[in-house]
Every structure is written in structure tokens, then in C-alpha cells.
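With one protein chain withheld, the remaining protein chains of the complex are depicted in position.
And then subunit A:
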Amino acid sequence: MAELVRQTVYSIPLAATTKISLTEEQLVQGLKAQDTAAIKALYEQYSGALMGVIIRIIPIEEIAEDLLQDTFLRIWNSTRHYDPSKGRLFTWMMNIARNIAIDKYRSKDFRNGGKNQNIENNVDLINETNEVIFNADTLGIKEMVTKLKPEFNEVLEMVYFKGYTHVEAAEELSIPLGTVKTRIRMAIMELRKHFN
């Protein structure tokens, strides 16, 4: 399978701007075989999505990129611990990225750097600035999200993008934990409808 990945990758000219797109199965096989072509393909497919979550938690581009680098190194070095039967590769990678970003956010050196603001403010800042510049094509999702009940979306955003745990979100919004779970589920149901 490693051979297959290599062939797939090398069959595409280096100068080509087309994204290398492999199936998840191919990526996993390539990673497990420690094939650098696989990490390259992984990066091209998912770096933006992972950066999206990291920079919403740590809104300083330089640091966020360091953390993204750490994320990919950890993905590369922990591949053997990924079990496809337990879930999608992206879910696994996303949790690695989020944990690295949250660890950094809670770390002493980051907090002492004087650059930390309220986590919510950070995200607002990012939403207002970076997102528009970096990702103008999220307009579609924005429209969709506005259709969603704002209180449902709010909880999902906090947990998925802002580094809150669902317990912290419940405390922050002063709503019961059960309500948080329900709202997350409703928000994801809406997303599923939207994407299908």
C-alpha cells in the first residue's frame, strides 16, 4: 500500500497546483508505513482545517503555526496509536490539534506572554479579521449557521472551535449540562442536514 501511495503521489507533477487527494484508507496506510508522501498529502488536505481550530484558540499566527507543526509531528509519531475502527482519521487529528492548542493556551509561558486575552475575545477577533482574509469561501457556512438557532450554534462553536469543554461551556452560559449536550446534538443535526 505504501507503494501505491508513492505511485499516486509521484504520478502528479510537482509543479501541479492540484491538491493531492488520497482516500482516508490510503492516508492511514501511508502514515502507518511512515511514508513522508502520506504526511504531505495529509497536510495538503487537512492543514487548513486543523489551523482553523488552532488559530481560534491561539490567535497569534506565528504561535498557531508552530502548534500546527507540532500537531503534524505528533500525528506522524503517534500513527501507530490510531485505530481506524474507533473513528475517522480527521476526528483523531482534530482532537490532537485541539489538545495541543489548549495545552498551549493553559501553559505558563503563553499566559505570561501578556498576549492572552479572554478566550472569547480571541475568537471574536479572529472571526472579525483572519477568517475573512484567509477564508472568504466560508460565506456559505455563515449563511447556514445563521439559520441555526444562535443558542445551539453558540455551544457547538465554544466546544469545537474555542477550546471549551462542554462542562466549562455549561458553566459559562449558566445552563445545565444536559441542555449543553442537547444543544450540541441539535446543532450537529442541523450541520448534517446542511452537508447532505
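Convention: a residue touches a chain if its C-beta (ideal position, glycine included) is under 8 Å from a C-beta of that chain, and two chains touch if they have at least 3 such contacts; residues count from 1.
Please note the rule applied: contacts and distances are computed from a predicted model.
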Listed names "ATP-binding cassette domain-containing protein", "Regulator of SigK", "ABC transporter permease" or "Phenol 2-monooxygenase P2 subunit", matching UniProt entry of the absent chain: "Regulator of SigK"
Touch list for subunit A against the chain that is not drawn: 36, 39-40, 43-44, 47-53, 55, 64-65, 68-70, 72-74, 76-78, 81, 85-88, 90-91, 94-96, 98-99, 130-131, 134-135, 137-138, 140-141, 159-161, 165-166, 181-182, 184-185, 188, 191-192, 195
